[in-house]
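Apart from one protein chain that is not included, each protein chain of the complex appears where it belongs.
Then we have chain A:
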Amino acid sequence: MSGIHVSELSKRWGDVHAVHDVSFEVEPGTLTVLLGPSGCGKSTTLRLIAGLDDVSSGTIQIGGRDVTNAPPAEHGVAMVFQSYALFPHLSVRENIIFGLKVRRVDAAERDRRLKRASELLNLSELLDRRPNQLSGGQQQRVALGRAIVAEAPVCLMDEPLSNLDAKLRADMRVEIRALQQRLGLTMVYVTHDQVEAMTMADTIVVMNQGRIEQIASPRELYTRPATTFCARFIGTPPMNLIPSEHVHGHEELPPGSAIGVRAEDLHLDSAGVPATVESVEYLGADELITARIGAAKVVVRQPARADTPSGTVGLAWSPGVAHVFGPDGKRLEEAQGI
């Protein structure tokens, strides 16, 4: 069992800080997701952990061993690339056992691992095919197979599902998570898809512009976002941020502060904060009502059976569901009495 310990990790290209002072811990046998918009440094962080790029400063420990400047092969990690990186001239079988051959694992052991992996991933029928004769989902599984037979304690995944269609993605999500738990892998998984992060992760590391915004479990991330960035990045539609001057009882907050309330926590109540309805989006079970409070746009989710509002309405929320963010975007202590 080996965990990963990343400490004050930075990566610079000239003046560009791709990764800035990033520290986090991955417990052995858990799945940590690096989540953020494109260009936030999550893939670079993963490549640093794999040893594919040179570290500018900071340290990386895998299984208690400092691997900061070690070549990739000595990091003891397996990796699934976004493009799968399957060798196009080799059969599925050869692709999977490539690393074992390179490491001179003996033939019997090689066959045992190949058999296990191909059964685990339903690849037994496909072993003699070439990658270009496989569907996207099958290629993905071969890439997974290659990572599994390495029996490396740590498995890194760089947006492994981004090339699959929505249905397959949902299936593979479950499959990868099940695999990770069954094999007890320590996994670091990079994605920009919040749904993948929320459904799969033990821990989510939210990154933005090369820095960590928050490290938390999915539940905590949703219920107690540390910054307005996290608040709006997680959840669909994004959390509403209402300028505090519009909300009664928050006049003492510094100017620029915001009250965050999720769409599903808002309801129409004539006694609430006045807002002007702009549009209504019908989703079947629910509808999303877009309204304005001053200049701020607010989205309310309500059951579609309710009457469709128009004109000026009042918006209210139950006590305890609101989040308060300071002018710097950081979370202030629990909102009280709102």
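Before moving on, here are some points about what is shown:
Assume contacts are C-beta pairs under 8 Å (C-beta built on N, C-alpha and C of every residue); 3 or more make two chains touch, one makes a residue touch a chain; residues count from 1.
Please note the rule applied: contacts and distances are computed from a predicted model.
As stated in its UniProt record, the chain not included in the shown complex is "Sugar ABC transporter permease", which appears among "Fe-S cluster assembly ATPase SufC", "Sugar ABC transporter permease", "Acyl carrier protein" or "Cytochrome c oxidase subunit 1". Touch with the chain that is not drawn comes from one residue among A:His89, A:Arg112 or A:Arg292, which is A:His89.
Residue-wise, the contact with the chain that is not shown comes from A:Gly99, picked out of A:Gly29, A:Gly63, A:Gly99 or A:Gly294.
For the chain missing from the display, the contacting residue among A:Ala18, A:Leu48, A:Ala78 or A:Val92 is A:Ala78, taking the whole complex into account.
If you put the missing chain back, the residues of chain A touching it would be 50-52, 71-73, 75, 77-79, 81-83, 85, 87-89, 98-99, 102-103, 132, 146, 150.
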